[in-house]
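I have a structure I would like to understand better, so I am pasting it below and will then ask my questions one at a time.
Omission of a single protein chain aside, the complex is shown with its protein chains in their original locations.
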Amino acid sequence: MISFNGLVAICLAYVVLLFAVAFTADRLARLGRGRWLRSPLVYTLSLSIYATAWTFYGAVGSAVRSGLEFVAIYLGPSIVMFGWWWLLRKLVRIGRSQRITSVADLISSRFGKSNLLAVLVTLLSVVAATPYIALQLQSVTVSFEVFGASTTAGAGAEARASNSPTAFWVALGLALFTVIFGTRNLDANERHHGVVMAIALEAVVKLFALMTVGIFVVWGLSGGVPETLARIEASELGQWQIDGGRWAGLIFLSGAAFLCLPRMFQVLVVEAADEDHLRTASWAFPAYLLAMSVFVMPIAVVGLDLLPEGSNPDLFVLTLPLSQGAEGVAVLSFLGGFSSATSMVIVAAIALSTMVSNHIVMPLWLRLTGGRASISGDVRNVVLTARRVSIVSIVLLGYVYYSVSGGGAALAAIGIISFVGVVQVLPSMIGGIFWRGATRTGAIAGLVTGSVIWLYTFFLPSIGLPIFSETLMAEGPAGLSWLRPQALFGIGGIDPMLHALLWSLSLNSLAFFGGSVLSFPSPVERLQGAQFVNIFQHSGGPRSWASGVAQTEDLLIMAQRILGPQEAIALFAREARAQGGRGDLPEPRPDFLETLERELAGSVGAATAHAMIGQIVGGTSVSVQDLMAVADESAQLMEYSARLETQSAELSRTARQLREANDKLTRLSVQKDSFLSQISHELRTPMASIRAFSEILRDSGGLSEAEQSKFASIIHDEAIRLTRLLDDILDLSVMENGRVHLNLREGRLSEVLDRAVASAAAGEGKGAMEIRRNRATEDHAITTDLDRLAQVFINLISNAQKYCEAARPRLTIRVQDLGESLAIDFIDNGHGIPREARDVIFEKFSRISDQKAGGAGLGLAICRQVLERLGGTIAYMPGEGGAAFRVMLPRGAALAAAE
Amino acid sequence: MSQPPDPRARPPAFFLERQTYRRRRLQDAARLLPVIGIFAWLVPLLWPRSGEEAPLMGSALVYVFTVWILLIVAGALLSRRLTLRDAAEAERGLE
Partner (left out) sequence: MSKRLLLIEDEPNIIEAISFILSRDGWQVTSHVSGRDAVDRIRREAPDVVILDVMLPGKSGYDVLQEIRNDDALSGLPVLMLTARGQDKDRELALRAGADRFMTKPFSNTEVLEAVRAMVPAA
């Protein structure tokens, strides 16, 4: 028989092994080696903290008491794992992209970073977990006692256990281990390689232990599988006698608790190294649970057979091998139970301490220190201290609960009570990640309602005296029978677990829904809601947890947004040099954070700066970053759109100019084209006459003298016309080249006009156009090339004659004395010149349209050239009714310059 | 489940389309798995309780564990073929 001291020695050796494993894993992780630390297998094994001492020992007890019910506790989590595609995938993605640190953080973050919610969830979790931790301490202590008093095989072990110092030492040892490996670092994402590795090892140990006991029982004691099955059916447990409500209720409850338990959330989401590990765990973890439960029934049945009446079935796993003298198996079994208890306490303590320090201690500390927070300094130490104190407190709280309650309650019962407590988070959690309409008010209402009902109907009654008297249980508070704790609204006779689960969860959900529908969310809530619900659109695909450097990068990104890119990079580089490191990114050490915070405080104020750094370093979450990203993006968008607007205005201006230039070019090119045919027409017309009449003269006999003379003079006139046309072309070309000779003379404007009118009328030969003049205004002495000026006037008058389409064409010639110069206007009563043609009428070869026959299109071009030579201008005057041209002529002085 | 077809054996476009389609159906299967589990494990509710007709504990045990094993095997087969990366891409495109 192994001695108590021997057992303690084995225990210590085992703990030393755990320390070594955790230490090595931490070390490897820090060195960046050991990628196997983050393998799917380790992830799956770490999930096994679901199977605590409650299930290790208690499952057999449960099987003895209520048959197959114990399996339901494993079926729930199995279904959740099989359904990873629905829920866990989303939860893990949210966890990593929002840097969620705990269940409380998840709920708080989702509902607009409400600290009140975080506090509520934290308190609920602590209250629910404390008895659970007590349960673990009890199981370890009791199992010690079993060995200490091996003769009685556990019958009186519990009573003695609560008085022994074992529980205290175990609690202390666990707290120490947790503090050492659970608060090594302050990573925003709270990964603990050492702890995870240690619990993975413990998972293997407890599975191996239970399997060994099972194999020992089935093949060692029963003689094989068929015999065992026969034995089961022969036993008092031989029939299916499960309560249907409890069966379904337990499957649901265990599945929900699997998601909501702080320690499960810790390993499922927070410690998840890679989203992809879920894939493996989705079937491997149910397999693990199956292996854990497959031997429970045989052990229970054989235990009932072989052990004396009244033996505690919760300890069959231990006492059965012991009673058969298989000490090795018993010790192994003991280690399995020990592993189950310790791993649960460690992870629960880490998870709870994170919640307590982040959501209760830190906000309190920040409030107490007030604005001095950024000056007084070492936030990191405060956080670490808060966590360490929290861990010790939580474990000790469990110990105190254990001592005070005196233990003894059936292990499984406590577990169920705890489960019903934590699942109160479920409506807020599921609602929060699938329903955008969920609000903070709804979450608070649901949580409070559910928790109160749970406390009232299940938790407090389980404690019983002195809080809940028997009268209260039987008759309700103040005789209100419809408020009896286990028969709310007068509906009694339900299983207490089902009763509590049904009422708490349904009213919780109702309050959650009602509160959400009736309230209006704040902007942060809506932002977070959108990000959570649509996580697969928001997050940029699966990512691994960021390392410490990434955290510094986050800080840099944030600092850049507040301080400006150059300044921020300079600051970080300076700090990195001060730390003596290589590269431009400093380690996120407290002194650096303090400096950074002070810098930021200059821009955004101390409180905000502190909150911001806390968001990143303290790991509460990063949604302030998201908010900033949103603000940042909208600022960029605004700037960008303003820039776009300017550019587009510029572009459309340029485009308009281009279009105008292009139109002008096109018109000019059309004119140049049409000039060829125009000049051809102008040349061919007189040539046609010349040829026709010369042929007549040559070929036709019998022409009269008069005819001969007339035809000859026509030929002569047309020849002259040709010459004149060629002269015009040459003239224009010469003037354009600036080699024109001016014949300056003194004269009177009225005389030049007289000459022009007479000449134009002669050319027209019809005299249909009325010409209005005011001779009194025309009497000005001018010094210029009178012939050229007359040419201009003739051109303008004959243009009017050619193009004026009025029924009674009329041309008004108006002379105005403008002092330095004279303005001579030629205004007809026709349709005028269309706007689009005004640009080009002064160009060479320009004719407004093909239909309007006339000159070669050189007239106005020549006019312009002439006036340029004479120091004047010619322009079209819009708005005069018909076509209107204004000739500006200098009084003489300007001519010298032009000469 | 057969091996995915050799990409060289078919035109690329057809191959991709087929692959995406397969992935979607695998996702559907993954969604269905827990539903099957719930139904199968709630079947014992229909069994008569106690009395002569109540099934023996042995057969109940065998039933529950058989369902469990089948689900594990199905889950393992599914998870082999279903990668998160592809799924996330598919979903972003889909939703």
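Chains: A and B, in written order; residue numbering restarts at 1 for each.
Keep in mind that, in the parts below, a contact is a pair of C-beta atoms (placed from the backbone, for glycine too) under 8 Å apart; a residue touches a chain by one contact, two chains touch by 3 or more.
Every value quoted in this text rests on a predicted model; they were computed, and no experiment measured them.
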{"item": "Chains shown that the absent chain touches, full complex", "value": "A"}
{"item": "Touching residue (missing chain; options A:Arg27, A:His681, A:Arg775 or A:His831)", "value": "A:His681"}
{"item": "Residue in contact with the excluded chain [from A:Tyr288, A:Phe693, A:Phe842 or A:Tyr876]", "value": "A:Phe693"}
{"item": "Sites on chain A contacted by the missing partner chain, in the whole complex", "value": "676-678, 680-693, 695-696, 699-700, 714, 717-718, 802, 850-853"}
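In this section, only the chains that are shown with their structure count from here on.
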{"item": "Mean-CA-position distance for chain B and chain A (Å)", "value": "32"}
{"item": "Complex interface listing, chain B residues touching chain A", "value": "27, 30-31, 33-35, 37-38, 41-42, 44-45, 47, 49-50, 54-58, 60-62, 64-65, 68-69, 71-73, 75-76, 78-79, 82-85, 87-89, 91-92, 95"}
{"item": "Chain A to chain B touching residues, read off their complex", "value": "67-68, 71, 75, 78-86, 89, 229-230, 232-233, 235, 237-244, 247-248, 251, 275-276, 278-280, 282-284, 286-287, 290, 294, 297, 534, 536-537, 541-542"}
